[in-house]
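Excerpt of the complex: some chains, original placement.
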Amino acid sequence: MRALFFRDLALALRAGGGFGLGLAFFLIVVVLVPFSVGPASDLLARIAPGVLWLGALLACLLSLDRLLAVDWEDGALDLLATSPLPLEGVVAVKAGAHWVTTGLPLVLAAPVLGVLLNLAPGGYGVLVVSLVLGTPALSMIGAFGAALTVGIKRGGLLMSLLVLPLYVPTLIFGAEAARRGAEGLDPATPLLFLAGITLAVLALMPFAAGAVLRVNLR
Amino acid sequence: MSLWEYANPVKFLGLSERILPWLWGLSAACLAIGLIWGFFFTPDDFRQGSTVKIIYLHVPAALMAINAWFMMLVASLIWIIRRHHVSALAARAAAPVGIVMTLIALFTGAIWGQPMWGTWWAWDPRLTSFLILFLFYLGYVALWEAIEDPDTAADLTSILCLVGTVFAVLSRYAVNFWNQGLHQGASLSLDKEENVADVFYQPLLFCIAGFVLLFFALVLYRTGTEIRVRRTRALMARENAVA
Amino acid sequence: MELNVTDLAVGRSGVPVLAGVSFTLSAGRALVLRGPNGAGKTTLLRTVAGLQEPMEGAVVGAEDQVAYAAHADGLKSALTVAENLQFWAAVFGQSGIAEALHAFDLEGLENRAAGTLSAGQKRRLGLARLVVTGRPLWILDEPTVSLDAASVALFADAVRAHLAGGGCALMATHIDLGIEADVLDVTPYRARAGAVAASDEAFL
């Protein structure tokens, strides 16, 4: 398991890996928003928490695309399936590595990008907290989606279609908390819901993903 | 003789061929009665005018859209636990019907919303959850279409259906939390006081019954088609193996 | 270590390919599957390795004993040769890759990224992976593809050493490796339609 984790980290850090790319995508989406909705700063401030959450979500989703597909194509997944590691563990570890290489940088970058969108001064803390609580669920749900679509060429888009509806509760609570933070309201309730969802997802989703992967390898 | 005997595709086909004409007939009759009664023999609402009559399409379609998903959930569970091909195919057959029902509900709702709320669409929790349900349907059908091996596809889609149900329910609560809405509450409760007026109510029941029967007829019919597709496949495979 | 395959039927997407295959493989022995293209060798090997379900019959003694090498090698082109091997060693709870590097003459290439190897070098690396798994049952699908004569000899030596150490090997190949092994021609087991209760048969 540890070996797999570090291998995934190493692969992400080497050329062509995803480290930093998710971040850059996040940056660009956030930068494109003023171009598309216009530069009025009050408008931007109002939509800032939502845009940051949505941007983080899309960046996460995009980098999930090839989480398992690469290993499938070069046969490594078959080999892992005949190894002593349980497939549930494989998926969970891969989702963990994905979070470290994508989710974590997104969390750290979000406040900086908040400045670009005129995020209200009080909103930064809550934004970061909500992202820290929410992004692990995004990675894990995404790993389930990746496991579902692993055998399909050009599965990336299908994966988005399957995964995005599953992201809805996380997004709603996360963005709501960030918005309340920015407006100076109390964000405790949505944050609690968010934490609950993440915990449940982390506890149960690896089993669903493992089962799906086993079917796909068959 | 147990019910599971009809899990055999051939028996199932036989049974459905016997039931289907009745289902078609009954649903047509119920729909005809309900719609004609509702459209021509009920008074206009004093506030909504004749637009209220959209209710005869909107409510049954909305009900069936949700129940179709529920049926798919049950069928998926049966497939996962007992691995009866018919139930997997029935789930597959129900999905497009569910999508159509969802679309009917969405469109009639939009047409109704324009005079009532002055807008085609609002991000009301009820409507929003419905839109999310629509997305789940889309994903489910897309996954079926994308996978070639039918058993693999059945396994994957049924797990997706289970996980999707959990998240759909979660989304429903999340959406409620996120926005309070404009839409009607449940008006078909047993508590008579809260019901829509009787004049509207009775034809509505006919329409609902008609939609339920129509749904079952469509699902049976489509399941039969799916079974025949699989049979053709099996025959072709046998031919290839002999060649 | 003994592998028992009894009355096995295997198929692809519900279509039976082979039926009624039985054999026993005991420690120190190798079994070579033969048959023309499309006979079903790959399907049989995947079933024995546990990557797909048998349609009928049983495979006993393979679980958690298998090291599988298929057409694809599962190499990461961004990692070096040594890193690739170390990863698989760690996954299988082994350590030490020196022996495997030596057995397949990869010693000059340790620090080359796997993506820059030639076809035959990649293949050698894929086979070296078998050694580091420490698993007794090697399941090999056309292991000598792209290998030159010298490398085929290295491979034969590695298999012999594995057998001498109490392991066993099941492989499909079209060429003669010079290893003393039993041969099983799968052609006679080709499934006739209807011979197996395939999942699709329920629809007939």
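Letters A, B and C mark the chains in the order given here, with residues in each chain numbered from 1 onward.
The rule is short, and it goes like this: a contact is a pair of C-beta atoms (placed from the backbone, for glycine too) under 8 Å apart; a residue touches a chain by one contact, two chains touch by 3 or more.
Since this is a predicted model, take the numbers as computed values, not measurements.
Undergrad: From the single copies of each chain shown, work out the full complex composition and give it as a label formula.
TA: Here the complete complex works out to A x2, B x1, C x2.
Going forward, only the chains that are shown with their structure count from here on.
Undergrad: Once you count every C-beta pair in contact for both, which comes out on top, A-B or B-C?
TA: Between the chain pairs A-B and B-C, A-B carries more contacts.
Undergrad: By C-alpha centroids, what is the most central chain here?
TA: Taking the mean of C-alpha atoms per chain, the most central one is A.
Undergrad: State the chain with the largest centre-to-centre distance from subunit A, centres being mean CA positions.
TA: Centroid comparison gives C as the farthest chain from subunit A.
Undergrad: Subunit A to subunit C: how many Å between their CA centres?
TA: 37
Undergrad: I'd like to verify one number: the distance from the centre of subunit A to the centre of subunit B, where each centre is the average of its C-alpha atoms, in whole angstrom.
TA: Taking the average C-alpha coordinate of subunit A and of subunit B, the gap between them is 32 Å.
Undergrad: Can you compute the centre-to-centre distance for subunit B and subunit C, using the mean CA position of each chain? Integer Å is fine.
TA: Taking the average C-alpha coordinate of subunit B and of subunit C, the gap between them is 48 Å.
Undergrad: Among all residues of subunit A, which ones touch two or more of the remaining chains?
TA: In subunit A, 218 touch at least two other chains.
Undergrad: Subunit B: which residues touch two or more other chains?
TA: As it turns out, subunit B has residues touching two or more other chains at 152.
Undergrad: Name, in rising order, each residue of subunit A that touches subunit C in their complex.
TA: 2-4, 7, 10-11, 14-17, 71, 73-85, 217-218
Undergrad: Where on subunit A does subunit B make contact in their complex?
TA: Going through subunit A, the ones touching subunit B are 144, 148-149, 151-152, 155, 158, 161-162, 164-166, 168-169, 172-173, 176, 190, 193, 197, 208, 211-212, 215-216, 218.
Undergrad: Could you pull out which subunit B residues touch subunit A in their complex?
TA: Residue list for subunit B touching subunit A: 132, 135-136, 138-139, 142-143, 146-147, 152, 155-156, 159-160, 162-164, 167-168, 170-171, 173-175, 177-178.
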